[in-house]
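All protein chains but one are shown in place.
To keep things simple, chains are lettered A, B and C as they appear, and every chain counts its residues starting from 1.
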């Protein structure tokens, strides 16, 4: 119940703290025969890596992944894939002070309440570094989805008050903020500069879509595809809201506006609009899956804050160390990873839904 | 993987279709010794019952619950509690027509894609009646929480463009829309009347809080308390977005605004504000848990719609039958139930977090 | 964790006590499109029904099953199948006395220790009646297996010192002891008569095989097919040992005797012998699956016994009521049901093992 395992069939277990020896993940339930290399996974990790821009913590980590098991002659064997990422830049000294007090907006207080004490070095398990294992596993999920013609793509939709107004997919990897709109990226950079000058931080929104998802994924009651996505994305630290399709705006819409009419096109059933974000009754409908994650501003700000210490005294603090003024750009690949993991699991889970297809499967 | 089970320790399995013989739920993992009666559960079901106002389907269902097992001499025994709710008002004739086509905004198309065919009577398992089992189970969870001093309370926050501007808890059960603001309820009723005249429907927002939740519930990675709540609430049909605490607005906030300072009060650690909605790092912090669910407008509208039939032809339809112009008021108790179920599960799950407390537990 | 759910994909949740209103089971994860009727399930329940012979409790229960959900127009819909079996012959008066003391060999003491009190009527949830739900669910699993060419067959291998020496499948249903050897059945009946005269009871062995199981089911580490079978069969009350293939005798064998040589026959790989019971490395090898369950003598004997009461006094008791002098014959269909459930689950679980087959599945 300690909750470091995610997924039912395509299933990952992450481990590791910010300042431990290493972080990692065991990916279980990956079908046999999938080509996977360290380079494939590294490409995803590099997108999450700190130190990529002036808006990201200057901590330098190579985040170099090692495959320790489950791959033989370049292909998955159906046995668990153990991925390990050594920690190389642990400057624990920076953190010794925070052992004694509770940083606002952080998990310091709640960890102490739950466990009686905490690994205070860099936030321990509650650090953003925890997501390295998710991204490594998400890379494997993405390789699997790719073989089935499914593509997942995430990007920054907004930073503070600055929203993207156009979508150019190539642009996403051109700017340090992962925005698909170069002009918005410029404005967002200016906004972040101002935040940094004020020793403050900014939130933002990550949007993610998946194309090529077949109709039929997800289950109609508790394991709705949107429920699984919401739980997965909300489990990323700092996410405070999740929207599917039109999301929050449905509450102000009328049925006649919100319903997506069906129509035939080229012999296939399609929807004219996609307010639903590709999911009806918890099951994928064959159109684009669309979701958004709202991410809070980095709680580690350098301006003065009120808080209490472990001795129960009111104190005033100034946080030191290395912190991102915004975590949104680094969260992009994490949202993409979690989405890929949910879809991989749903694909496998769906295979037992119909007797006729099971019989065909075993007739071989 | 068919997903009709929810929870890990406090665990429910629901079953039943809109027009089958009955609906029900098996509640497993309820601690022994909890007083539970049919009347206790009925009180929750009555809040969900159709036909309560002119804004709810005129279908009449007593929704009378029977306890079939797991309770002996008025108390739970630790064995599974089977709750059964007979269906009494199945007018399947109304639905025979919809067997042949796909209603926009409904799960008709996706069920056919997943399973090859569907129980089309009243939406079958995808009907809102599916939530009766959730509410019955949520009643048991609420009785359990009550014994631990935890209280969950949900209400309508907005209907279409009409938002509550004040909070009077007593008012929630005074108006058919379950709004804690009598004046907003009047305006919302007027808005709904207009929707009905236009043969249209409305969405809205349900807000829910929980008081008395001890610090320490939830787990720091995939099983964050907010992740569990988000998955639980998004699994309710028609919910398209979930917010925790300040929710979507955090993405536009700065860290200095969004962080909740800690302070001492009467020897206890408290937060001055609660932007976080009572959860830090996925773990409850002892303050009020707060969430919001955005609910889409009822897809069954009486105006003309475009769609396709099972033969792959474009057609125009007008939906008949009995449908709520807004489902928000009836969803209130469902959101409350899912929240109670998540908290009950988290309470039990948390008991194994610390060696010192386990030793004390078994020292008895 | 209360453990009334079994299986991962093909998944059942049972409920009900010996003297409650009813017993039942929710069968989730059954593929859509499987023809299932009440009569199909009743045929299995009738094999477990009490009162079938003089070696079985005279309690009369019709054990008439009702399908409450999940079947539409005679076929499963992919949604949960709720099966209910009313209790009709609860003579609780018989049991009031046992509320005060702990019957040797029963769960009275351990229930009180775990839950603080117990539903003492007929053993409550620890009664053999609990297996009615397993058998009803096992019937559905068997119908599913049948569509895939898999047949499960269980029978009494021995009663006390009397062992079957030949195997005639037709004979199994010809004698009240479910033995495939008519002569052994006669000798066993005589042995049981003698037990009953002595106010004593007898144990025995149930054997079960499955034919037509494809190679590849089961997973290599914790979810070995034999581990799943052992857990499933040991979860039947009164089972104290489980053997796979040659079972206990392997511990005295040499490798040269115990290994099953492979050979080609008609273009297929076969084994010359089957000491392994159809499972190698936890995975089915395509030959017959074979297991045995060792069942203890009924603990409810009518002779005088020593025990203690709830007040902590040593006492002497004589158990009254209705009890089987041997439970082995009624356990036969329960072992068959649990085996069928494990195989159904393993079949569905195995579908995601290979990328090539998944791609083929979704190419449709």
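A few comments on the model shown:
The working rule: a contact is a pair of C-beta atoms (placed from the backbone, for glycine too) under 8 Å apart; a residue touches a chain by one contact, two chains touch by 3 or more.
Note that the coordinates shown come from a computational prediction; the quantities given were computed from them, not determined experimentally.
Screening C:28, C:61, C:246 or C:336 against the full complex identifies C:246 as the residue touching the chain left out. Here the missing chain is touched by one residue of A:49, A:118 or A:323, and it is A:118. As for the chain not pictured, it touches chain C at residues 1-6, 8-9, 14, 102, 104-107, 109-111, 113-116, 125-126, 130, 158, 160-161, 195, 198, 200-205, 215-216, 219-224, 226-235, 237, 240-248, 250-264, 267, 269, 271-272, 276-277, 279-286, 294-301, 303, 305-308, 312-314, 349-350, 352-354, 356. For chain B, the residues in touch with the chain missing from this view are 8-10, 29, 31-34, 76, 78-79, 144, 147-148, 214, 220, 347-349, 351-359, 361-362, 364. On the side of chain A, touch with the chain left out of the figure occurs at residues 1-5, 8-9, 11, 13-17, 20-24, 26, 28-30, 32-33, 66, 68-70, 72, 75, 77-82, 84, 114-119, 121, 124-125.
By definition in this document, only the chains that are shown with their structure count from here on.
Taking the mean of the C-alpha atoms as each chain's centre, chain A and chain C sit 44 Å apart. Distance from the chain B centre to the chain C centre is 37 Å, each centre being the mean of its Cα atoms. Taking each chain's centre as the average of its CA atoms, chain A and chain B sit 26 Å apart. Multi-chain contact residues of chain A (touching two or more other chains): 8-9, 220, 349, 352-354, 356.
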